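Have a look at the structure below, then the notes.
Certain chains of the assembly are absent from this excerpt, and the rest are unmoved.
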Amino acid sequence: MAGFDHREEHVDEGMLLIQANLDDMNPEWCSPISDKLFDAGANDVYWIPIIMKKGRPGIMLNVLVNEERLEAIEDVIFAETTTLGIRYMRAACHRLGRQFVTVETPWGPVSVKAGFYKRELVQFAPEFKDCEKAAKEHGVPLKRVYDEARAAFLKLHR
Amino acid sequence: MAGFDHREEHVDEGMLLIQANLDDMNPEWCSPISDKLFDAGANDVYWIPIIMKKGRPGIMLNVLVNEERLEAIEDVIFAETTTLGIRYMRAACHRLGRQFVTVETPWGPVSVKAGFYKRELVQFAPEFKDCEKAAKEHGVPLKRVYDEARAAFLKLHR
């Protein structure tokens, strides 16, 4: 597959899952906190609705990150959230080989991310940004751009 | 069924479901807010985790109340939450006939709430407070008290 940007499948044993339960924080801050955590090296950031002490509807911050970045992530969490403590657990990440290939749609080229497991193609997903841009520029529904991009990829790599 | 406290099955057409989406409130306040809303005449108060503008993990306050109490509920919501607006929809409530009967358990008497639909017994539930009190006083698991109270009711009203 010429033109692909290769990245190899691998297992990363040195990851941490960092968690903080927040029961007294303004939820408006979640989005900029996520941005700062990604800037500090987080591989993933997500939030889970939970029920805390006294039945409070809290939110749990989750950050997946390499153990070398622990302190950088803590710097952000303690500066930007309201928590008085975090916990972390060791985790391993198994990431597929990833490649990008460009396909043609009626509204221009779209990049598609492909995932390889044991050297076989198992995933492909049109890039959100490309599809959104095409949809906006041509005034078509986003879902149509996805459909055409998927069909185009499928035709090439069936 | 002598000793029962009767209350008739009925439909109440004049109810409102009041809702407010909260994306900037300290969740610690939810529990005292619920208390105040019940004091102001709410028939039910509950909270739903939602996802708001910019992906914020918000909470939706729900209050079920008779339309005559709308203003009393609004007084609480606007004083105690952070919302700048509420919405409400007309609703009808169909409530079963309710009766209370006392049953004996190995740890003393427990009140059981029974529900009647079209004059037939369809529900029964041991009262939480009674079971919790018995469990605490006798150092037995709460679930055992529930089990014995349910079995005792079943034996009487099968």
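By letter and in written order, the chains are A and B; residue numbering begins at 1 in each of them.
In this section, a residue touches a chain if its C-beta (ideal position, glycine included) is under 8 Å from a C-beta of that chain, and two chains touch if they have at least 3 such contacts.
Keep in mind that this is a model prediction, so the values were computed, not measured.
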| query | For this file, in which 2 copies are placed, how many copies does the full complex count? | reply | 6
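Keep in mind that, in the parts below, only the chains that are shown with their structure count from here on.
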| remark: Per the C-alpha centroid definition, the whole-Å distance linking chain A and chain B comes out as 40
| field | Complex contacts: residues of chain B adjacent to chain A | value | 23-28, 30-31, 47, 49, 52, 54-59
